[in-house]
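To start, the structure itself, in structure tokens.
Omission of a single protein chain aside, the complex is shown with its protein chains in their original locations.
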Amino acid sequence: MRDLLRQLFRHGSGFVGLVIVFVAVVAGLFCGTLSPFSPTYQYRGQEKLPPGSAITADEARQASYADNGQRSSGTFIWGTDSSGRDVYSRVLHGARISLLVGVVATVINVLIGLLIGTVSGYFGGWTDTLLMRLTDTFFAFPGVLLAIIILATLNNDEVKSVLGSISGSIDPGIWGLFIALGLTGWTGIARVIRGTVISLREKEFIEAARAVGCSNSRIILLHIIPNCMAPLTVLATMQVAYNILSEAGLSFLGLGIQPPNASWGGMLSTAKNYFYDMPWWGIFPGLALALTVLGFNLLGDGLRDILDPRMKVRT
Amino acid sequence: MRRFNLSTLISVIALLAMAGCPKPPTGNTGNTGNTNTGSTDGEKRARNYNFPLPADVKSLDPAHITDTVSDSVAQRLFNRLVKFDTDGSVEPDLAESYEISDDGLVYTFHLRSGVKFHNGEDLNADDVIYSYTRLVDPGTNSERANLMFYVTGAADYLNGKAESVAGLQELDERTVQINLSAPYAPFLNVLCMTTFGVVPGSEVTRDEKGFGANPVGTGPFVFESWTPDERVVLKANRTYFGQVPEIETLTFRIINDENTRFENFRNGTLEHCDIPPSKIKTVTDDPKLSGLISGEPAMDMYAYGFNCDAAPFKGNAALRQALNYAVDKQNIIDNIWSGLVTAQNTIVPAGMFYHYDGSTGYPYDPKKAEELLAQAGYPKGEGLPPLTLNIDLQPTNKLVAEAVQEDLSRIGVTVNIETTDWGPFLDKVYAGNSLFFQNTWLGDYPDPDNWLYQLLHSENFGDAGNIARWSNPQFDRLVKEAQVEPDQLKRSDLYRQAEEIALSEAPWLLLFWKNSSTLVQPYVQGLTITKMDRTPQLNNAPIEEVTYSD
Partner (left out) sequence: MSETANSGQEPAAAPVDAGKRRRAGEGSAFWAYVLKRLGAALPVLIGVTFICFAILSAAPGDPVRILMGQHYDEEIASELRVSLGLDRPFLVQYGMFLGRVSHGDLGRSYVKNLPVAEYLAPKFGNTMQLTLVAMFIAIVFGVSAGIISAAWNRSFWDYALMLLAVAGISLPVFWLGMLLQLLFANHLGWLPVSDMSYSGNPEVLWNDVGGSYIAWLWHMSIKYYVLPGFTLATVPMAIIARLTRSSMLEVMKLDYIRQARAKGLAYPRVVVTHALRNALIPIITVVGNNFAVLLTGAVLTETVFAWPGMGRAMVEAINQLDYPVVLGGVMIMAVVFVVVNLIVDLTYGLVDPRVRYG
């Protein structure tokens, strides 16, 4: 691990990626304490303020009619939106949603991709044909549409009440995003794992394990999968970037995270109409989104160069 | 060996892209019109009016028009017996004159002579009878059949108990008599609706299903083409019985995106457009644009409805009042609509013979809201389950919902916002599956009946209009009494009593009245935008009277 870090450090752009990812993770984990204001509280009379505007205790008293525990004064360093909410606090809270969706959806992607890839590659034959046809089918499914269709289906009162009861303080819309993105982004992983497994299958140490009488599941778990970790790490890192982008896209279309909760895509979709008059409202969440995705992509590129120099540029 | 290289690929793609290029107009300018000899802009513009629509037309068959967008096009294709003047009063249209019997039961209409349909056929009294009968024909399955129920025998005909509608009679070729089963004061107003547009029987019977996409009327414009989701093109009716429009071509352009409409207007490719709420400040700050605004507060309501037939709202007026007091309408008006809308303090809008002047409605009073909430059994919101607020996909409506959500959260009421497209939204609300929902209404005719009876009377419970599912026997009685009362002062008094009940019972969360504010190009003359218009559809504005100046 330390070795990997050292190599990343030497890699340059990979290390930049790591730093960006680290910052994003810190923002996502500690957005509660880092935020100067509540991400959802509308400071009445403080709407559409440019970055750097300050709110005094007096104004705050006017804006909120009662003592409700909201922070009363400070500076909106990235301005406020059209409802008088602090853009900076919303961007920080958006990081939590983006990273959560990016990582959880990727974990689902990896689990499905790993299962299908290893089974398909290890057993070959009709199992392989069948599973690869399934993979083709999901791959042929038009882009983000499958995710949208899944989200539309989950937009069901019964489903929502169940999800709402288990979500606690997190927006229940996040479950739909986990499922929709988790079920759609695994085809690339499955294919690469299958290829890796096929090349491993005939290696001597696998033959040896088989000769000793290891069961198939044991061979897969103890010998095949550990040897897939290098390409898997690279693919998963880039998949996080892809899933964060997709989440933002879905929120931009008004799906997923529901108001008043903050997500980058959701902020951009409302800010779009006000972009000319209030550019800060659209610039900062977009910048956060682009940088985070860039971070994961740079990190992925770096990891690929270090772990698997022969791997091709992923498309 | 076959040569294949990058430049081949690129040129193939370039060629494919070029294939879609439009052809220059040089070749065909000669045959498109005879007024093209003029060289000034005004003369050329005079031939085309680009009219934006925010959604696609659904049907142009008067019997099936339920939405303002389809209505906007149909208005220009069909005539009714009577029509609204720009101030909302009723004036003759296809009828030259009419008489109403003293008991208010018999309406006699004398038709104009020489009115021809766009297909050249003459319009006669039997076309009127046919068009009206058709509305209650079970085979037509008109969404607006209930509008005919005041006519004697209409319901019997719909239920198959009669061969014809007894109350519709052709006295001679140019005289139609309509008998009502009971006096109905707003009847003439109802007849002005597009639903009562007169259609040619011969065309409709030929292809009833196809008529909505290929309409034939008598109006100032003739249907030319409809490209779904793109445009509807109408041409001036050169043989129109009224004033023949100066506009040669009326092109309805379907542009869903409000900002695209606005940009098109700024580029001069639309003759008018609505003002996106996000651009109101831009427009009012720009003297070049702010001078182009016309319009006035309209009979166009934006409010929320409570489902008064389901817990927790059922039988709990205090809760409904509490939510009304909790919302800061002025914040919504100032911040989201930049002052372009008016706070709603009544149920019946201003601009008719009756209005509840001086009603204060529900002013913003969070303290009172908290008291009422406790009185309703939910002190500080405790015990009240989260309310799901159903709204459509309009971005501005979402901002309004977020403001309401915040206001209600400050008294302890949790609201979840659910945005759905219009169709599924109606599906949910009409079926009574929503507790708390957007409730919008653009007046069909300027009479309090269109609001109090249509939207709150228990005869219209549910999908007929009273989507708040509220009922109050005393209110019902008063509104019914007003329908048959010929004297306007007495009617006003009855409506006042009814409205007071509805206001205090609070079946709705009152928000604001929209404005018909429209940007109109400076050279467009004679476009009178009325309080009955929603922009940019402008259903009632007389587009046939538009002329161009240079």
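To keep things simple, chains are lettered A and B as they appear, and every chain counts its residues starting from 1.
Methods note: contacts are C-beta pairs under 8 Å (C-beta built on N, C-alpha and C of every residue); 3 or more make two chains touch, one makes a residue touch a chain.
These figures come from a predicted structure and were not determined experimentally.
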item: Of A:4, A:170, A:294 or A:307, the one touching the omitted chain in the full complex; value: A:294
item: Options A:7, A:75, A:155 or A:227, residue touching the unrepresented chain; value: A:155
item: Options B:69, B:151, B:270 or B:413, residue touching the unrepresented chain; value: B:270
item: Where the unshown chain meets subunit B, residue by residue; value: 1-2, 4-6, 9-10, 13-14, 16-17, 20-22, 24-26, 29, 32, 36, 39, 41, 44-45, 47-48, 50, 56, 58-59, 66, 141-143, 145, 212-213, 227-230, 253, 255-257, 259-260, 263-264, 267-270, 393, 420-424, 426-428, 430-431, 463
item: Chain not shown, touching residues in subunit A; value: 13, 132-134, 136-146, 148-150, 152-153, 155-157, 187-188, 191-192, 195, 241, 245, 248-249, 252-253, 265, 268, 272, 275-276, 279, 282, 286, 289-290, 293-294, 297-298, 301, 312-315
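Assume only the chains that are shown with their structure count from here on.
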item: Separation of subunit A from subunit B, taking each centre as the mean of its C-alpha atoms, in whole Å; value: 44
item: Residue ranges of subunit A in contact with subunit B within the complex; value: 40-42, 44, 47-48, 64-66, 68, 82-84, 155, 157, 164, 254, 258-260, 269-270, 273-274, 276-277
item: Of all residues in subunit B, those that touch subunit A in their complex; value: 258-259, 276, 278-279, 281-282, 328, 331, 335-336, 366, 386, 393, 395, 398-399, 401-403, 405-406, 410, 416-420, 433
